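One structure is given here, and the rest of the page talks about it.
For this depiction, one protein chain was excluded, whereas all remaining protein chains were kept in their positions.
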Amino acid sequence: MSTMRLLAGRTLSAGPEGFAEHAARLGHLPHAGRDLTEVVVRSGLTGRGGAGFPAGLKWRAAAARHAHVLVVNGAEGEPHSKKDRLLMSTRPHLVLDGALLAARAVRINEIVLYIGEHHTIARAAMERALAERPAADRKHFRIAAAPARYVSGDSSAAVHLVTTGIALPTNAPAAPAMVQNVETLAHVALIARSGEDTGTVLVTMAGGVSRPGVLEVETSSTIADAIALAGGATEPPRAVLMGGYFGAWVEIGQAQGLTLDPAALRARGLSLGCGVVGVLPGSHCPVCETAGIMRYLAGESSAQCGPCFFGLRALAEASGRIATQGSNSEDLQRLHRWAAEVRGRGACKHPDGAVMFLQSALSTFGQEFASHPAHRARRSA
Amino acid sequence: MSRHYEIVVDRIRCDGRGLCAELLPELIRLDDWGYPIISPGPIPEHLMPLAERAVEDCPVLALTLRRTEQGKRASR
Partner (left out) sequence: MPDTFLWYVTRAAGAVSLVLLSGVVILGLLSTMRVQGEGWPRFLTTGLHRNVALIAVVFLFLHIVTAVVDPFTHLGWGAALVPFSSYYRTFWLGLGVIAFDLLLAIIVTSLVRNFIGHRTWRAIHWLAYGSWPVAVIHGLGTGTDVWSFWFMLLTATCAGIVLIVAGYRFMAGPFDPLHTARAVFRGSVEKRELP
């Protein structure tokens, strides 16, 4: 592991790091050729967009099918995630370096910076950073706005937007494009200089912590460490949602010892996902929280596939009924049945993510779902 | 050398017409909203003609038959 850090340099509240400062701190852009792909493979870097696919293998595949567009995915559709925006607004040159290195290694000429339409600070910082670059680098880039929908961040939606102008998830594989998350590319910028992975990840601490926000932590850190770094929990927590809305609920007792290492999490059947660590305070009702998130996810379906649109809506309504009117066996049975039926029957991963989230809630909070009293008001984080 | 095929649905094109479930109820049933749930695995030989008919008759051409991994291996 190298000792380099994504968030090293000027304090984060001091605005974006300029090109001169970036170059002074890290040196100029290293050479990139096919050999960089192998360096990335050896580093073990996995994608930080949510899927966690090994970056180097993705590069090899993209080169083999002659991809000609690199989509730098900074859409960050996950509501609580802030890491990608933070990187773009404070270390834009790391992202640009990573993008240029990846493009050169895979022989791609066209780079699209896919930035959330409402993330104005991040976009302004990236635009300014581009303007500071030499024209030879700048000419490869263009910026595309990601609509403020959850599915905009899906790789196929990103590619569809770049090729047709509409951010709709599709069946089609990403053939003409290679999609890589902003944080992944920032890591590449450092790996190309040191030859090794940083051994760190960016997480967004959310929910019942004193200082919610983005942290760069070593992969050997535990969730308990991360909570401490975020100022500690506001009250004794009940559980942790690991990985954001497509992640999984874990009892606090089990969660505390989990390390924020993609491979270790996967071995436990969990995922780092987009890096959101949501802490559920003890006074908050997990059933109501789950129902609220299901309602949100159902509303974010792109309505292209029946099982996703109708299935998630029905699941949201059933869990909502349990939340507001109290447990009943029919709705519980329906939750289990529909969850099993909906999974895998959409064109993209949206229904799968939502269903796996719900299934983790049913298994972690089985007791609460079975004996939930009726209460109208939902106390939310 | 037998070939094994499986039914693949284009989930975006499918709009729940339901002809496939009428023609091949042994392998396809409809969920609560009219969309097909396909039994996983290769299609039994005796059901292949019906499977081909289901693919042909789908009003929106959402179904295709794809060689399964075993099918591909068997024909090498």
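Labels for the chains are A and B, by order of writing; each one numbers its residues from 1.
Assume a residue touches a chain if its C-beta (ideal position, glycine included) is under 8 Å from a C-beta of that chain, and two chains touch if they have at least 3 such contacts.
Every value quoted in this text rests on a predicted model; they were computed, and no experiment measured them.
Engineer: For the chain left out of this view, which of A:M1, A:I166, A:A228 or A:A263 touches it?
Structural biologist: The single option touching the absent chain is A:I166.
Engineer: Which residue from A:A172, A:A303 or A:A340 sits in contact with the chain not drawn here?
Structural biologist: Checking each option in A:A172, A:A303 or A:A340, the one touching the absent chain turns out to be A:A303.
Engineer: Using the touch definition up top, pick the residue from A:K83, A:R133 or A:R149 that touches the left-out chain.
Structural biologist: A:R149
Engineer: Give me the subunit B residues in contact with the hidden chain, please.
Structural biologist: So the residues of subunit B touching the unseen chain are 13, 15-19, 22-23, 33-34, 56-57, 59-61.
Engineer: Name, in rising order, the residues on subunit A that touch the hidden chain in the full complex.
Structural biologist: Counting over the whole complex, subunit A touches the hidden chain at residues 117, 143-145, 147, 149, 152, 161, 165-168, 301-304, 306, 309-310.
The rule is simple: only the chains that are shown with their structure count from here on.
Engineer: So, what's the distance in Å between the C-alpha centres of subunit B and subunit A?
Structural biologist: 35
Engineer: Under the touch definition given earlier, write down the residues of subunit A that touch subunit B in their complex.
Structural biologist: The contact residues of subunit A facing subunit B are 170-171, 304-307, 310-311, 314, 338, 341-342, 345-347.
Engineer: Under the touch definition given earlier, write down the residues of subunit B that touch subunit A in their complex.
Structural biologist: 9-12, 14-16, 31-35, 37
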